[in-house]
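Supplied in structure tokens, the structure appears directly below.
Rather than the whole complex, this shows some of its chains in their spots.
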């Protein structure tokens, strides 16, 4: 059995990691396709990181999870909801279960007769991309909310300064 | 003479039907091109139905209007206003009169020297896509605001539940 | 039951019409979706007519076939075979049977579990778009190979001269 999970992962955080750990423990699937949603987006306050950077975050964070065979696939927005599931299918190995709490993703896969499962979330107040990006901008603690490997990637690409510069006023 | 009318028809309702009836009665045109605007959109709260579903609603609702020769053409957004009239022209039989109350549509066709007519609207408070979709979400009466055939199409595709599921919270 | 047939219809000819007549007589379907393939193409020697012009040819030629409910839908090439069936599905009312002799169309729909039927063709040597366009260029008889209504449309748009001008040498 193969599963599919998609997110924007801006950035990949410990809440995301917990969801993936739960999928591994559940033994529902032995392979997992991880979609990088909105792959074309980067360099904005809500989507600061490129697809390539997000792939690095995920693959480095999952290095020790050797039980899991996973595929990380960038998937750009096509702005054509009725076509989106088929678009995903052409870019990925076939899968049977979809993990998502997003109503649109759930609806689109449900209409195509996929089994859709809502993963349990942990500590939603802090394990949240929005919260983490806000802390990055305000020089608050954020490093404990993401895997160590993500801290390293963001340092390597000077991600905090990118975010701060993007937040400057137009003049 | 051939006319052109475009709408999103989310869904096709009795206000739309009245406008088309008036066009038929006016005898200004003997053929009518009906454009399905934003054809690529579906599965959102403001655009729940696919182009294919909307085509069905219209063709079934107009079945008894045998005096009218009409063409139903899906037209996706191209996000390039200065090009849009030409885009419509390439996908449709030629037409002479445009029926529209939308200022952008009116302006674009007027600049290309089309005759643009503003159709009379009826009961705008209720014959309104926004109002009808709101009622669908709130389990209020909506069936009397659309042609019978549209009620059937929406039942066939389980449209009310689609709308309600799309309205769920992200978690 | 609804059927689907797609072609480039460059132009719509009597061979096409016979196929549609056979579908009507067979009573396999009571509604037919007619796709205008390569809708974005026009003004070349192999694809001289626009989608709008081809829609007119078909609708005028089918006017007397009042037993048939049909939908004529322009479908542009997306150059993404694995996505193409879904693309067609979003733009059309749902259908159960596909009529096609083209191996790619047949394969793509077969893989999506559609019933695919190969229509019987008539007089392939002459009822052929290639043959008809060749005759148009060489001032040979072509009018008896297409419905009368198509002759009229092509006259109205000065189609023969378009084809001849496109055939001129570059300088």
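Each chain gets a letter, A, B and C, in the order it is written, and its residues are counted from 1.
The working rule: a residue touches a chain if its C-beta (ideal position, glycine included) is under 8 Å from a C-beta of that chain, and two chains touch if they have at least 3 such contacts.
This one's a predicted model, so the numbers in the text were calculated from it and none came from an experiment.
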Homo-oligomer size of the whole complex, from 3 visible chains: 6
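The rule is short, and it goes like this: only the chains that are shown with their structure count from here on.
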Rounded Å distance between chain B and chain C, as computed from the means of their C-alpha atoms: 26
Chain A and chain C, separation of their C-alpha mean positions in angstrom: 44
Shared-contact residues (touching 2 or more other chains) in chain C: 89-90
Complex interface listing, chain B residues touching chain A: 40-44, 50, 162, 165-171
Chain C-facing residues of chain A, complex: 80, 82-83, 85-87, 89-90
For the chain C and chain B complex, residues of the former touching the latter: 39-40, 42, 50-53, 55-56, 59, 63, 69, 71-74, 89-94
